[in-house]
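Single-structure report; data block below.
Below, a portion of the complex is reproduced, with chain positions unchanged.
By letter and in written order, the chains are A, B and C; residue numbering begins at 1 in each of them.
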Amino acid sequence: MFQARIYVTLKTGILDPQGKAVKGALATLGYGKVEDVRVGKYLVLTLDYPDRFLAEKDVKEMCDRLLANPVIEDYTFELQEVAK
Amino acid sequence: MKFGVVVFPGSNCDMDCYHVIDQVLGHPVEYIWHREQGLAGYDCVILPGGFSYGDYLRTGAIARFAPLMDAVSAFAARGGLVLGICNGFQILLEAGLLPGAMRRNDSLQFRCHDVYLRVENANTPFTNRYRPGQVIRMPIAHGEGNYYADPETLAELNREHRIIFRYCTGDGDVAPEANPNGSLENIAGICNKDGNVLGLMPHPERCSEEILGYDDGKALFMSVLHWWGLKREREVVARG
Amino acid sequence: MDSKPAWAEMGLTAEEYARICDLLGREPNYLETGLFAVLWSEHCAYKNSKPVLKLFPTTGPRVIQGPGENAGIVDIGDGQAVVFKIESHNHPSAIEPYQGAATGVGGIVRDIFTMGARPIASLNSLRFGSLDDAKVRYLCGGVVAGIAGYGNCIGIPTVGGEVSFHPSYTENPLVNAMCVGLVEHKDIRLGRAAGVGNLVMLVGARTGRDGIHGCTFASEELSEESEQRRPAVQVGDPFMEKLLIEACLEVIRGNYIVGIQDLGAAGLTSSSAEMAGRAGTGLELDVSLVPRREKGMTPYEVMLSESQERMLLVLEPDKEEPVRKIFEKWGLEAVVIGRVTGDGIYRVRDGKTVVAEVPVKALTDGAPVYHRLGREPAYYREKKNQPVDTVPVPEDLGQVLLQLLADPNIASKEWVYRQYDHMVMTNTVVRPGADAAVLRVKGTGKGIALTTDGNSRYCYLDPYRGGMAAVAEAARNLSCVGAEPIGLTDCLNFGNPEKPGIFWQFEEAVKGMSEACRVLEIPVVSGNVSFYNETEGEAIYPTPVVGMVGLLPDIARRCTPDFKDPGDKILLLGGFSPELGASEYLALVHKIEAGRVPGLDLDLEKRVQACCRSLVREGLIKSAHDCSEGGLAVALAECSINGNVGALLEVEIEGRPDAFLFGEVQSCIVITCVPRDLAQVEAAAREKSVPYRLLGEVGGERLVIREASGRALIDQPVGEMRRVWQESIGNYF
């Protein structure tokens, strides 16, 4: 059993309206020293896979095919063995 | 009776609410910019639908910090009437003026169509012109109307008759297939303990004139006027 | 590595480059070359289409502004006017469907409020491949969500449109977005940089590196390579747009500005050059003053960026402060970046250094115009003359009707439009689902009707007739709700115009459209051309899309397609001579796309429409719905489904029953009236020399179409028809 934590972020240079809005809101709340905010997605997958190699290969594939939009997003992930 | 319609950056049903109060009810109404600090002179404040701050982080999450929101809380605490429609409801939740939170619609899609609602409590400032259990029609237009509250809160809302509207079938059946967004217990609208703050996802201002198809929403605004009239009478009597 | 010269990389031809050198009397530097490349692209200069577009009639008593500005303007009386335009965002949507479609909506909305109008409605026209294909579903779902995501957020109702599916769009979907605005005559503003010494102010979003050369990209075919060149993708910020709408309308209505223009394709370059071009002035900009989103941007990148949600204003120097205050109130940046000059020169500085200096007119009017050669393609005659009435008549015509109702091209588009907020602004009196949407104009008794239409199979098989039909059908849809067509905008989606066969399609379609506009007296006031809709050399079906606006003098007198009450009489207005050729039935059931496109007698069309409108206005009819894809049977089924009531029709069949039921025809409208008014309706038709026939009456829970002999051709429960029709598209997702 594995747990994959996947971080999907907008590619650099791509406009992040959410990040901009959050930065603005934080500034109004008095956190003006927040210089930059980027908002992305965080996915946690639980995989009933026997081995790490296979899990890693498939998670990468899932990211490429579905979880991240390669046109505007980048992703990274971490894999961790967990108890059933 | 004087109404105020709050304008946040990104509000987009502000003009529609204004139109209903002004043109359909013929009552005084003003826009209130989100940066204002006070609400003196108003009897009912409407938080309209829209996408305040783009709804970019969570619906209503940023708007609730608008300077005016402190005044709205104080106004509500004094017994002033606060009506949150759609995004207005979401802002009231984020501001803690109403309990619970919104999740994305279970379809993950924005939904815009008519729904049927059962009036669960017709004894509020906002619903006294409806019959208890009456089935009415109203349009919805939202992507995040999937209401959630923890079990204790839900029990309390039920116990105190604070669930005001539920999604139902045309026959008044509160059935899963009548639920457009996955809302717990088909909840479409709730009020606070004192009954003077109402939040609902459907849009009464979009169905207050026959020319728009039907006018089931008008009774909600008429309820407010009626309630306020009674309140005035009581005050006059009390003052002797 | 091949070392193409910079001008070639940017999409200019050798002749064009030579012409630039000629105009300048020297070689342009890199930035200057970039300026020419974008302004001389097809997208900005219309160099392949200009001569053909001249065919469109563009004037009329109501026309206030024809083609040439950001959008067209048509008078609707009482000192008010409607402003509208349609535009394509096909290529961006092919690459990133959500953002491509979203920014398409954002762009066209800016074209409307830039004229001083408040946008009051959006529409769209969409084409995808077959929904059986997973990639197509991804594109379709993403495009619809993108239109919804943007349009809903800015609070402009999306009230109508069309969607259809055909394999020719598999890799190259079409996303055409239309926006309509309402304006008081006194608030109309134009995109002009007038008044030497006036300031040029950039407002809205900061400039980033997105979409550089987006418009040259739109003027190329899609290929593997273009999938790789992805930075051209832009992300829309609808919240910013909503603020821009409010702030810009505030400065316009407060009379603070001289000219205003959105930054669209080719960004700052095209908007500023076009504003100067229209005013006959010069312009000086300092790129170092442009607020940026990213560090280290070159002047080239700043000038060519297509970052969304930006506007350019021209104002008198003493208005700078009040204007800046208004933008500040809305939380927006407003920065003076240049000024209007009198020397006709377009000068770009980077601080003290002049980085580009070219005559404005060379940029805006210097592009070559190509008179391409059209040649009738080989397929045309072959398909047209292919006999199609040899196909067998199906046993069970009722099943065929259900099959057609479930066909995504005919099925309900509710899955699409329920994702759009189509009611915000509380003007939508007739919602999506009817022949045209109807909006009220608050404070008056008037109504505005809106529709988009186009039939690309017709255009493929006969672009001339197909072009005519697109205009006629749009007008007919308006007439069905009781509105008089008052203006048209068009989006011409075609393949590569350098190919003679494609150019022929383009020319023929425009000729057909122009002819229909002339006879029906509907001026073309704005439009957009999208060429190079090809994938690996294969073109889409030619797809001219028509967006049309109609006026209802009294909105109380309007009509919808649904059957109303049992006992109402059903009539068919128009000459009914259905054709199997080019029909949806033939394509769906017999897998044949050939034959003759239904003929269209424009004079008859005009009389039928006028008759329908006057019947609506006199309150004599209770429903009206035109026959389009799927023929008479589908039209009747739609009336039944929408009214939730059956009908009994007795018909005399001439020829094949399948052709009678499902064959397609122009100029035909199914209407109903109460029995008491029947004689008057008939008299009205006779008086206008409009053929008609009595078909039957509304009632029951089934749609029954039977021959005079009593034999039923169709006998279907309304509930079952509704189910297949309503669920079909959603079932794919």
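List of remarks:
Everything below uses one rule, namely that a contact is a pair of C-beta atoms (placed from the backbone, for glycine too) under 8 Å apart; a residue touches a chain by one contact, two chains touch by 3 or more.
Since the model is a prediction, treat every value here as computed from it, not as a measurement.
Each chain type appears once in the view; in the entire file the copy numbers are A x2, B x1, C x1.
Methods note: only the chains that are shown with their structure count from here on.
Taken chain by chain, the contacts link every pair, so each chain touches all the others. Distance between subunit A and subunit B, defined via averaged C-alpha coordinates, is recorded as 35 Å. Annotation for subunit C: residues 237-240, 331 touch two or more other chains. For subunit B, residues touching at least two other chains, in rising order: 53-54, 56. For subunit C in complex with subunit A, the residues that touch the partner chain are 95-96, 99, 205, 208-210, 230-231, 233-240, 293-294, 307-308, 331.
For subunit B in complex with subunit C, the touching residues are 9-10, 12-13, 15-16, 19-20, 23, 49-51, 53-56, 109-113, 139, 141, 143, 203, 205-206, 209, 211-213. Those residues of subunit A whose C-beta lies close enough to touch subunit B in the complex are 17-18, 21-22, 24-25, 28-29, 39.
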